[in-house]
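Left out: one protein chain. Kept in place: all the others.
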Amino acid sequence: MNGIPIEAGLIVAGILFMLGMISVLIRRNIIFMLISVEVMLNAAGMAFIVAGSKWMQADGQVMFIFILTMAAAEVSVGLALILQIYHQLKTLDSDAANKMNG
Amino acid sequence: MELIWLIPTLPFLGAFILIVLNSRLSKGVSAAIGSGTIGVSAIITLLAGYDFLSSGLESFRHVAWEWMDVDTLSIAFAFHLDALSLVFLFVITFVGFLIHVYSVGYMHDDAGFTRFFAYLNLFVSSMLILVLADNLVLMYLGWEGVGLCSYLLIGFWYEEEKNGYAARKAFIITRVGDTAMAIGLFMLFMSFDTLNIQEILTKAPQAWTVGSQTAVVAAFLLLGGAVGKSAQLPLQTWLPDAMAGPSPVSALIHAATMVTAGVYLIARMHVIYELAPLAQTWVGIIGAATLTIAGFSAMTQWDLKRVLAYSTISQIGYMFLALGIGAWSAGIFHFMIHAFFKALLFLGAGAVIHALHNEQDMFKMGGLKDKMPVIYWTFLIGAASLAALPLITGGFYSKDQILWLTWASDKGNIWFFLAALGGAFITSIYTFRMIFVTFFGHEKTHIGHMPGASMTIPLVVLATLSTFGGFIELPHTFGHVTIFSNLLGPVLPNVVLREGVESSEPVIQIIAAVMALSGVYIAYYFYQKRSDLLPGFKSAIRDTYNFWFGGWGFDTLYNNLFVRPFVYIATINKNDVVDKFYTGLVRVSEFFNRVFVRTQSGVLRWYIMGVVIGAILILTLSLFVNP
Partner (left out) sequence: MEAIFYIASAVAILSTIMVITRYNMVHALLYLVVSFLAVAVIFYVLGAPFIAALEVIVYAGAIVVLIIFVIMMLNLKQESVEQEEKWLTKRVLVGPAILCIILLGELIYILSTSDVTVLDGNQVDSKEVGRSLYTTYVIGVELCGLLLMSGIVGAYHLGRQKKKVVHRFLEKTEE
């Protein structure tokens, strides 16, 4: 059977990453931004898996595990912060937290 | 003799202490410190002088410390004592001490008493450094120091605006001269690689022939400096206005010491002037021209101190004339005697003005002869010396020698002689005009209070010196005493006389005596006997009179030539083009700040956008530009 060209895998990862990035840029709601960041992290991880598969080594998967761990920690802390922001500013608008300007 | 370094240092320390502890010292203590330092300096001068003369040395050099040592230039704080500097030291410290004692009485009620003595001490210290300096840089230091103190002291009563203006005028005009002198110093260094005076004086005849161009230029530049400090043509306009300072200041600075710094410079660098006859002739020309101009102006003044100011300018013209014709020691002799009688005249005038509650107009005074006898007699002695009345005054011997030598010296000529003679005549006129108007006649202003002992004793001492000081140098007809010229012999060359002219000496002396006495008579006639003739006479020559009164129009000339264009340019530049450049820089950076501050909006999405744009840029750059 024919194999899958590696570029296809990487292109899929790239497209997912790009979609996540667009979402981060156009969303004003903080939770949506967080979700978009998860999408981006997932896409980056996928790139690592594809590369690891090319070289037939475990390194790519190990990197993905690390990325996964980091994403988990980040989501938990981020959500805690979002809770605080909601309780302080009573809104989920990311533009409301703009006191550090000028 | 080792202690000559103390002579300038003690007044400097006095000035320092008085400045630092200004408000905490009582008047008595500041007077004691101020006068005491000069007094001790005077004593040390005497001792050092005695030591020096009895040792028979030609010169003595004492190095205090090395100041600069760069490549070939080696400047030290070194003091050089020889007969010339000894004469100046003696005059400065003694006359200075007497003036300090006088100031204790004169400035007694003034609030700035301590400040006054601090400045005076600083001035004396700078002047002493000037005359003791071993090298031209140290002399320049003293030169600038006396200029600074002159500014501080003329503008002493700074609350009045015009005093500040007068001080500024003096400083700026002497600055012009100082710059010329500095350029002269540069030229001398370029030619000789050293600024040590004695080295220059020995190297100069070897390096330059008589009349060489470098010598002439250097001599003219130094002459520029001398002219500025000594208030000669064309930089003489500051001295009459400098009378805004207190009378002791006028006596010390503008009669006895600072204005003679130019004379000292030229006498010290006499070798260079001998190598540049053109420059030397110009020294004489400037001296002769100045003395006539100032003399005419002095005849028209009504302010007592301005008469004396113009008289000072005129007498220094005599000294320059003497230096110009090669009569070096005669010029220095006249300096010494002039210091005595001019200080006396200024202090006496100060006493009169002080007693009459700061009334300076002569024509509002009168009848003081009997009311203030001590002042009158000392003033009369000083005036007689100024007018060079024959035989009994010191001024006769000194001025007469110059007069004789303008006729007899190989560098003198008939024009110098006539100018000097005419100057003597005019001097006599204005001097006795001053005496008659101030002391004779009816009392027009009532005396406030009589001057105390601290003011009269210095007057008496100076009167004695004016009379008897002349006797150390008598011409051939009176016994040919040459103590003074022998003293200066090793330092200054003797004057060279023309052939066969010795016999005309008595004739010249009689002519000079007749001139002086007829001047007295004319002053008596017009101002005492037939003073009703005056108004008619004045209106007849009114325009000339006003011209002479205004100092021969020099002030107006300088005003139109320099001051008005400068003010015009300054008004054009009112918004300060140069400053606009700097504020322009500020405005540009403020503009960029406003632009960039918008990137810090605090909105999260902007920042993320920034990251993305940055990522794209970097990626693009790394791909397509120069891998």
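Note that the chains take the letters A and B in the order they are written out, and that residue 1 is the start of every chain.
Just so we're on the same page, a residue touches a chain if its C-beta (ideal position, glycine included) is under 8 Å from a C-beta of that chain, and two chains touch if they have at least 3 such contacts.
Everything numeric in this text was worked out from a predicted model, so none of it was measured.
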Shown chains in contact with the undisplayed one are A, B
Mind pulling the chain A residues that touch the left-out chain? 1-12, 14-16, 18-23, 25-29, 31-32, 34-36, 38-39, 42, 46, 49-50, 52-54, 56-62, 64-66, 68-77, 79-84, 86-87, 92
Under the stated touch rule, tell me which residues of chain B contact the chain that is not displayed. 609, 612-613, 615-616, 619-620, 623
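In the analysis below, only the chains that are shown with their structure count from here on.
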Cα-centroid distance, chain A relative to chain B, in whole angstrom: 89
Touching residues (chain side chain A, partner chain B) in the complex: 21, 24-25, 28, 33, 94-95, 97-102
Which bits of chain B are touching chain A when the two form their complex? 597, 600-605, 608-609, 612
